[in-house]
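Please see the structure below; I have some questions.
All protein chains but one are shown at their positions in the complex.
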Amino acid sequence: MIGFAVIGYGYWGPNLVRNIAELPDARLVSVCDLKMDRLQSVKTRYPSVDITNDFEEVLRDPRVDAVAIATPVFAHFKLAMQAMMAGKHVFVEKPMASNAEEARRMVEEAARRRLVLAVDHTFIHTGAVRKMREIVEEGLGDVYYYDSVRVNLGLFQHDVSVVWDLAVHDLSIMDYVLAEKPVAVSATGMSHVTGEPENIAYLTLFFESKLIAHIHVNWLAPVKVRRTLIGGSKKMIVYDDLEPSEKIKVYDKGITLNGNPQKNGEKVYQMLVGYRTGDMYAPQLDMTEALGRELGQFIRCVENNEQPIADGHAGLRVVRILEAATQSLAQRGRIVELEQARMIA
Amino acid sequence: MIGFAVIGYGYWGPNLVRNIAELPDARLVSVCDLKMDRLQSVKTRYPSVDITNDFEEVLRDPRVDAVAIATPVFAHFKLAMQAMMAGKHVFVEKPMASNAEEARRMVEEAARRRLVLAVDHTFIHTGAVRKMREIVEEGLGDVYYYDSVRVNLGLFQHDVSVVWDLAVHDLSIMDYVLAEKPVAVSATGMSHVTGEPENIAYLTLFFESKLIAHIHVNWLAPVKVRRTLIGGSKKMIVYDDLEPSEKIKVYDKGITLNGNPQKNGEKVYQMLVGYRTGDMYAPQLDMTEALGRELGQFIRCVENNEQPIADGHAGLRVVRILEAATQSLAQRGRIVELEQARMIA
Amino acid sequence: MIGFAVIGYGYWGPNLVRNIAELPDARLVSVCDLKMDRLQSVKTRYPSVDITNDFEEVLRDPRVDAVAIATPVFAHFKLAMQAMMAGKHVFVEKPMASNAEEARRMVEEAARRRLVLAVDHTFIHTGAVRKMREIVEEGLGDVYYYDSVRVNLGLFQHDVSVVWDLAVHDLSIMDYVLAEKPVAVSATGMSHVTGEPENIAYLTLFFESKLIAHIHVNWLAPVKVRRTLIGGSKKMIVYDDLEPSEKIKVYDKGITLNGNPQKNGEKVYQMLVGYRTGDMYAPQLDMTEALGRELGQFIRCVENNEQPIADGHAGLRVVRILEAATQSLAQRGRIVELEQARMIA
Partner (left out) sequence: MIGFAVIGYGYWGPNLVRNIAELPDARLVSVCDLKMDRLQSVKTRYPSVDITNDFEEVLRDPRVDAVAIATPVFAHFKLAMQAMMAGKHVFVEKPMASNAEEARRMVEEAARRRLVLAVDHTFIHTGAVRKMREIVEEGLGDVYYYDSVRVNLGLFQHDVSVVWDLAVHDLSIMDYVLAEKPVAVSATGMSHVTGEPENIAYLTLFFESKLIAHIHVNWLAPVKVRRTLIGGSKKMIVYDDLEPSEKIKVYDKGITLNGNPQKNGEKVYQMLVGYRTGDMYAPQLDMTEALGRELGQFIRCVENNEQPIADGHAGLRVVRILEAATQSLAQRGRIVELEQARMIA
């Protein structure tokens, strides 16, 4: 039985509270937020849970084994570090930190203290993304590209750009699904409100192989799109998260490169590149709520001293890309290398 | 009555022949191609039309007022220049030329000889694109972004990249629909067949205003997508060319920026950015075949000595971007300025 | 302030409880169900609400002004009649009763005692259906047909057929949207599980005018469809309840009948029937939760002694059609007249 405190009861906190309250191996000890009115609704629904706006109190509480941090991003680092110093395991919202340096220090702290540090990359615990990883591993062949679009008429945020708000989802999914990690990023975008961060952005990620990834995020689109294409040498995947049931479609389509890639003229070339179209199938997906599954896994990691799937390294890799993309954005697409991040990871 | 010769009878030439043959104000005089077997099928269907593989013969023929050039791109410049020197008006396939220098010389030659030089930007003559321009002009407000996706499992070409093959459509549509012209381009992409041009590419176009444009083209996608989003301060457009009837949807959605854009804290900011969602409508579109309409317009330009909508300047602007994008592609997204192109245009 | 008791806490009861608990003008006094374990979860969430499995107790409680009945259909009549005899207003789930005779007696009892009797035809309180009625009234012209499909892989019920389970939704929507009421019904269908009620059914409804309605319901479909087409002489509507935002589309399409409908030969006839296609638009819809809105309206009816939109007469009309359809089903589509129902209504 692992005791939890949830820190931050704004947009995402209630989901953490609800899921922790329902897990058989967890005990929800307390909820901490600066705003008392928010906490009051916790008390009404969960009378036995403590509420507080004093984080120190949480840290001193011996019933609390782990904290789940769902505050604005800028506070993640400080709260997580304090928690780890107090011996608490940490489950932190994404993005893990405001910059790579913070994330790196969090990883080091967790390693030093042998604590579990998990980042809430929720999507990678959905049935759709898990199935996608399985297909990529088993049947896609060489991965040629990863292309994702995540746009809608969304709330403009003024502390982070659309990259930190939306692309973080795609980056965490991609980090989980693809074995290879990116080495450089080129990002472009625009802010349409003077003085505010970018509300539209395009990221291209380069890899050592011929794999290329691209992410399009936009808070100002008239239609909602959540669609990822993954092209491989053997199969191709379309992942449409707005489809109610067939979220993943696998196409037996592609090109076939036969024989010698040298080219002696038009005719020879046309023999070398062939086109293949076959069946499509949509595998049945596990529809379990991702967050509950993820928290259950976190608990088992704490109990058995194991590493979670989305550990601090995964969180750091994602933050490193967000940071590099932000740098590239400011210079209209200038390439930014990611090698240092790779050294750490 | 304008006399036409069609040069090149491969993929697109038959469409030119069929449309010219049906136009009341045009006479199809001859068809020229290097391969006699292709020409034979012209003779069977149009017994009164001359066939030849000698371009000089076409140039000497006084019945020919204009040539329509539908050869591979690399031959456009030479054929068009020869035709203009022989006093023929020119209707040339897109892209207009292999590089901006050639395109610039074609524009100059046409101007010097007072000949009509039209580029076959077919899409801008469709009911959908004409309606889109009308909406952008009349009701979109400030244009924030132009985002286009044109992907499918397409024929890999080995003389030009996917940018010259597919993005040329989006660039010609954008040139027609938007009043403002781009000033710089950043392009990324990848070739997945060794020694061959890029089969996937992403172009970002910058403008002097806050407008940003992005084009995604891909020959290796499992699904076919032909979709453009245009976001404005007053309305937003979705143009889906695969929709059988409702290709254009206009959304009364967006953000509203009220009062003073300065920010004094969270609350003030949230008052300043508002969200608006209203009705959507899909206007009825003219379904006339674009190419016939376009050729009819070309004839009227020849007869009245007028400039066509897609004249040499438009063709040059598009080629200049293709050229710049190719340069940027080779340097993983390095920004390439387009100012010189603007000076000419 | 109106005091409510909710009777039945199975599938739908929790929605009633939640909505009543949130309404400013309502007080949730008690919840009654035969199963104590279900009631326990009410007590946990709403500690101040009484729970009981004794309906008599509810009837004796002077704090209870109205009962909301969400039991299986067979119990509606008895519970509603007892409640009205005890002076309680009644809000009853659809279908209102097991047969038309019961429904008719409920209507009479409410009239005699001047009590409000409302039937929970939830859909008619959605923004989509209200908008649809508005369009039908204002702009559709003569209504030619109403065609609805409601199919999916649904739970097989063994006390009622798919007609009573699913078609009841379409019949209640149609009753609200169309001014004219049906006069006869022909229904066909099939049960694929021996000894069980029909799991697939087709209803055709005839009217005095040329209007025709058809409803297709199926518990055994591989895909979910919720789509209604309404054809009028001036406009046509597509209502797709699975669309996240554009649920209602209005098409300016149809035929135009010009001049004298007499026919003197092929040519004359072709002049008389014309085809019209114009714009489509999707009006913005009110997204308020229907049930809350509906209960608020019920409260105002109780306070002001008014008739609700879906009163006992509406409930009776729907039950009368369900009953007639069931008769027709048993005779492979034999027409069953609805005139008596009209006399009562």
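Per-chain numbering from 1; labels A, B and C assigned in written order.
Methods note: contacts are C-beta pairs under 8 Å (C-beta built on N, C-alpha and C of every residue); 3 or more make two chains touch, one makes a residue touch a chain.
The shown structure was predicted, so the numbers you read here are calculated from the model rather than taken from an experiment.
All shown chains touched by the missing chain in the whole complex, by label: A, B, C.
Of the candidate positions C:Glu57, C:Asp147 or C:Glu243, contact with the hidden chain is made by C:Asp147. Only one of C:Ile200, C:Ala310, C:Ala324 or C:Leu338 touches the absent chain when the whole complex is considered: C:Ile200.
Across the entire complex, the residue among C:Pro24, C:Pro47 or C:Pro222 in touch with the chain not shown is C:Pro222.
Take subunit C: the residues that touch the chain left off the picture are 144-145, 147, 149, 151, 153, 155-156, 158, 184, 186, 188-195, 200, 202, 204, 206, 210-212, 214, 216, 218, 220-223, 229, 231, 236-238, 249, 251, 253-255, 257, 261-263, 266, 269, 273, 275, 277, 280, 328, 331-335. Contacts to the hidden chain, counted on subunit B, fall at residues 45, 224, 242, 244. Residues of subunit A that touch the chain left out of view are 246, 252, 277-284.
In this section, only the chains that are shown with their structure count from here on.
At the interface between subunit B and subunit C, over half of the residue numbers appear on both sides, which makes the contact a same-residue one.
Inter-chain contacts peak for the pair A-B. These two copies of the sequence, subunit A and subunit B, are related by a rotation of 180 degrees on CA atoms, to the nearest 5.
Ranked by separation of Cα centres from subunit C, the top chain is B.
Nearest to the common centre of all protein CA atoms is the CA centroid of chain A. Per-chain Cα centroids separate subunit A from subunit C by 43 Å. Inter-chain spacing, taken between the CA centroids of subunit B and subunit C, is 53 Å.
Shown for subunit B are the residues that touch two or more other chains, namely 277, 280.
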